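With one protein chain removed, the remaining protein chains of the complex are shown where they sit.
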Amino acid sequence: MSGAQLARSQPRISVGRVSPVDIVLWSLRILVLFVVFAGTIGAIVKDRYTAAQWFDFVMFGLTIGAIYAQIALGYTMVYGVLRLINFAHGDIVMCGAFAGYFVASPLDRSGFLTDHPVIGMAAILAVAVATSTGIALLTERIAYRPFRRVAGSGPLIAAIGVSFFLEQTFRGMFGSSVKSYPAPAWQRSTFEVWGFNVPRIDVLVIGLAIVFMAGLYLIVQRTKMGTAMRAVAEDAEAAALMGIDVNKVVVFTFVLGGAMAGIAGVFYAFVYKQVYFFMGFTPGIKAFGAAVLGGIGSIPGAMIGGVFLGLVESVGPSLFLDGLGIPAPYQLRDLIAFTLLIMVLIFRPNGIFGERMAKQRA
Amino acid sequence: MTAVEHGRAGAALAWRRAALVGLGFGAGALHLAAVGVLLMLHQRWIVIDTLSLGQATVLLLAGGAGAMAARDADARLARGALAGLCATLPLALLSLAMDAVTLQPIFIVLTPDLQAMLTLGMPPLLAAPALLLVGVAAGLLGAALRAIPALSRALLPGAIAVLIAGVFQELIQLMLQQYEGPVGEARDFVYTWEGLTQQGAVTVFVVVTLIAQLAGRAARGRVAAMEPARRRQIWAGIALAAIVILPAAAGSYIGQVLMLVGLYILMGIGLNLEVGLAGLLDLGFVAFFAVGAYSTALLTADAPNALMHLSYWAAMPISVLLAVCVGVLFGLPVLGVRGDYLAVATMGLGEIVRVIVLSDFGAPLLGGAQGVLHIPKPQIGSYTLSSPVALFYLTLVAAAIAAFIAWRLENSRLGRAWMALRDDEDVAQALGINLVRSKLLAYGLGAAFAGLAGSIFATMLSSVYPSSFQLLISINVLALIIVGGMGSLPGVVLGSVVLIGLPELLREFGEYRYLFYGAVLVVMMRLRPEGLWPSDVRQRELHAGDETAALDAGADLLPARE
Amino acid sequence: MAKTLLSVCNVGMRFGGLVALSDVSFDVQEGSIHSVIGPNGAGKTTVFNCITQNLRPSSGEVWFGDERIDGLKPDRVAALGISRTYQNIRLFRNISAIENLLVGMHLHLRSSWWGAVLNTPFTRADERAAHEQALELLQFVGLRGRGDMLARNLAYGEQRRLEIGRALATRPRLLLLDEPTAGMNPRETSEMMAFVERVRARYAITLLLIEHQMRVVMSMSDRVTVLDHGTKIAEGKPAEVQRDPAVIAAYLGTAAAAHAVPA
Partner (left out) sequence: MKTPTRSRMPERMTGFRMPESMTRSRTLRRILLATTLATTALAVARPAPANAAQTLGPVTDEIGVIRIPKNAPIQIGGMWVLSGADTALGLDEKRGVELAFKTVGGKLLGHPLKLNAEDDQCNAEGGQTAATKLAANPQTVVVLGPACSSVATPGAPILWQAGIVDIGTACTAPALTAPNRGPQYAGFVRTVFSDSEQGKADATYAREGLKAATVVTVHDGSPYAQQLQQVMADNFTKLGGKVLSQEAVSPNDVDMHPLLTKIASEKPDLIYFPLFTAAAAQVLRQAKETPGLEKTVLLGGGSLASAAFIEAAGPSVVGFRIGYPDISADAMGKDYPNFVAEYKKTYNEGPISGYHANAYDGAMLAMKAIEKVAKTDSAGNLYIGKKALRDAIFDTKFEGISGPIACDANGQCAQFKPSVLEFTSADPKTYDLGKNPKKIWPK
């Protein structure tokens, strides 16, 4: 039964037709809701955090969420067009961050990044985007194109292979140590919004992420290539019959996804200051979760899903788990993320915001 | 266009292809150099003071390019030479570049050592052409081997034997190490601890070439007469026999490696029920493995947080049962989730299990980061199965039982229901197949095998740590059944040997294990997506029904078609 | 008059805002051939899905014999004796023809999975009987000797017949055929008609048929229901329906008009 049917069928459950499966699913919902509500009430009763601290939680969530959102865009577009979970997308983010590092580091040492922040950042972003895009295209050409028409798990496995390959290649070439991104002074300063202190870099990341994502949205919605992309996502065969060059569309998709990955990589590195070969894996998986959350194939969905995931991850442990008195709640942060992902997959496989993707993708 | 022009265009195209093939191999060589593999290989001799593994790799790449380029009928050798040239070109350029600028601050492995390897100590301006020349020679040789079958028949077996003897020298020496007397002397003649001696290499080459010539002539007729399926079976039988005998003969290390292979076979068989038969893509399989391991640990260990102190044999069935329960619990919520989404959902479930096992939240029961220690080994009477070889045979028995069960299930009513589910869930349901029951059975039975593997794993290590239950395990198991051949039992065995056994045997290159792994996955998917040993098209009408059909002949004379 | 086997009462089906069926009712008499016709998009296949519970009707009731079946799971419906084929053939493409039939017999095999593992005599007997029946059925649908071919490698007509064979393997009392002659030329169509007649003769089952080709409908059906835009516009004997002004109106102006105009 597809998710769409499941969702529809829920309200029609009548006594006598309730199966054990339904009972399990309902108890699952009740359990999660219980944890959320009891935890929240507990946290409110404990009253441990000040308003400024809650604001900080939200701000951190928005920042990481904005980055998740950008990575999620790559997943969502590729999945939309190719029905492929590009498992290596997180590693393409890593490639961008690495490329950016080799520009940012000398620029910072020479003082250029402090003196000319805009030009410096543009240069870093440009190199990162170029690298990520190039590698995304290479992987598409070498590893994914042969699977264009293959169903089953082959493409997913190839993508996993690409992921390992990229990680290990970068480890081999640049070493396994953690490299530190520069932190010019202007990034570290904070300013005040409604009496709360906000780090400038966070605002910059969120702001630029919105700008880039809006740009992407316009490209997909307004340009000829974007229209072709949506057509292929809807029905690749029909689109090919209409004279759309599917190859070109796929390449274009990877270009867009790679570019967003490069940008996300640089932002990620500027916020968290570290690059190393394994850095892309975890955010990659989480961003995929964000894409599913928002309804895979939907660009606004990926954005909202990313931000939502970031918020839940940031606020959740303090709000739900700490409230219940669970020790070391931040160790269970991934638990919250994955529970959210699974709940969405079970109960709303089209995503919280997706509607149109109904049948063929569930 | 005239025919001549056509021919000319075709020839130009073939030349271009040869160059491209060469450059492709060259890019591979460059990649190996840049990530440090080449240098690491260079530090290992195949034949001492003569040929390093790194040099052999470069030669093989150039030779391979030559052989690939020599596909067309004419100008084979010349094209091979071109391809060989192109295959060494990137390395030659790299050596020149390294001479001009220091690349090491960015690319950490582009060290003077690598430069020394590429130039053999010569000045770069001289070394680069020399390298290209070597490439041309290797390309020529590769092309010649392809073009002249007699040549390859004469040279290849010996060369391959030398290569194997060199690459696996550590392993072979370990196996021979326990023998003294003539075996020991032969060993010392052929090997030193660094690799093959020169006289050893020559000996191996000559002996193997002779054997190949003699045996080849004798066996070719008989083997060729056999049908391919049967030939494959014989080979499989021999390979299986080798797996069974080897640990007893070769000692604990091989036993240990094959034991890991056996555990993965066990898990592969389990996952194969889920993915190969029922089509339920599961990336959270490691959770069942963890449940099996932790149940055994908590039921038997001499640790403060252990629940009981049962014997291993009592704990094992309980562990399997618990794994089945968790499998069913896993399956219940994701019953309605399909395809790639299912993969992600199960991956999430697997990660949840790992996070809980690791967490301080679960620590009072599960031991948290410190794991559970002091798990006893299984005992039969007064004999303790403590050596890797003994435990290997335990695993082997478990795997054999699992394979038997899986094979019986595959050909049963339930197996058919699973295959129907895999192909079309809606139709299967419309034909009266109970989805909930069938899927939960797939999860439960798959989990049983993983739980069994986990249980053996726990007693093998005498300790369990949460770090042993990473997502990587699930990916490994999935990859091995796909590399082996989806839905095929021999494929599972083959996949485990290639993806688990081989990297274990080449542990000295462990640093690059996952690079190899990634490359294998991609290459496999491109060249042989159906797997190394795909499941046969199952012959059910004619094989089981032939006799009936023959008996019925004459009784039914209805036309075959309307 | 024979008794009613299937009764569709005021069934409606909505997809979000889209109304696919509204208030459709008809009865199928035991032993008859009943056809559902209508222009493209009239909701014929949706009716089938609502009967087999591949879709749950949004409103109304479906009765099979004395049992109300709407809201049941499709496998329960199949167990009660309703089986179907699909407009675009949906065989299990990656298993052999005979295995397709064996899957169809799933409901009537009694062996359990552990019986299979232990290879009990009961399981063996069960499987042997199933195999024999499958061979018989294979013969009946004219595929004897082709049982080991993967279903996807069979010719189109063979796939159609195999799909019917698979539906028969569940031993239905009511068989739903969704455009069995779709994509066939006149000769193949005649063969298929003869085949369907043989099915009815041999298995004594009730048939509910969706059909586009009027020749088939008019010559085979005992009774015809006409749908248009999700509502029933006519029902009756073929000849009556043919004369019905509403039906003619529905078909005129569509591509199918040529077929619909009475000969």
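Order of writing sets the chain letters: A, B and C. Residues in each chain are counted from 1.
By our rule, a contact is a pair of C-beta atoms (placed from the backbone, for glycine too) under 8 Å apart; a residue touches a chain by one contact, two chains touch by 3 or more.
What you are looking at is a predicted structure, and each value in this text was computed from that prediction instead of being measured.
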Problem set entry | Residue in contact with the excluded chain [from B:Ser359, B:Ser474 or B:Ser496] | B:Ser359
Problem set entry | Contact partner of the left-out chain, one of C:Glu127, C:Asp178, C:Glu191 or C:Asp228 | C:Glu127
For this session: Determine which one of B:Arg230, B:His309 or B:Arg437 touches the chain that has been left out.
Result: B:Arg230
Seminar exercise, completed: Across B:Gln169, B:Thr395, B:Ser438 or B:Ser463, the one contacting the chain not displayed is B:Ser463
Seminar exercise, completed: chain A positions in touch with the non-displayed chain are 48-50, 52-53, 56-57, 60-61, 64, 171, 175-183, 188, 197, 199, 268, 272-274, 276, 278-279, 281-283, 313-315, 317-318, 322, 327-331, 333-334
Seminar exercise, completed: Residue list for chain B contacting the dropped chain reads 104, 108, 111, 170, 174, 177-179, 192-194, 229-230, 233-234, 237-238, 240-241, 244-245, 248-249, 251-253, 255-257, 260, 355, 358-360, 368-371, 373, 388-389, 407-408, 411, 457, 460-468, 504, 507-508, 510-514, 538-540, 543-545, 547-548, 551
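Here, only the chains that are shown with their structure count from here on.
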Problem set entry | Separation of mean Cα positions, chain C and chain B [Å, integer] | 47
Problem set entry | In chain B, residues with contacts to at least two other chains | 435
Exercise. Tell me, which residues of chain C touch at least two other chains?
Worked result: none
Exercise. Hey, which residues of chain B end up touching chain A in the complex?
Worked result: 31, 34-37, 106-109, 275, 281, 332-338, 340-341, 343-345, 347-349, 351-352, 355-356, 358-361, 435-436, 475, 478-479, 482, 486, 512, 514-515, 517-522, 525-526, 529
Exercise. Inside the complex, what are the residues of chain A that reach chain B?
Worked result: 1-3, 6, 19, 21, 24-25, 28, 83, 85, 102, 142-143, 146-147, 150, 152-158, 160-169, 171-175, 285, 288-289, 292, 326-328, 331-332, 334-335, 338-339, 341-342, 345-346, 349, 361-362
For this session: Show which residues of chain C lie in contact with chain B when the two form their complex.
Result: 52, 54, 73-75, 77-79, 83-84, 86, 90, 92-99, 102-104, 106-107, 109, 111, 113, 116-117, 119, 123, 126-127, 130-132, 135, 138-139, 142-148, 150, 161, 166-167, 169-170, 191, 194-195
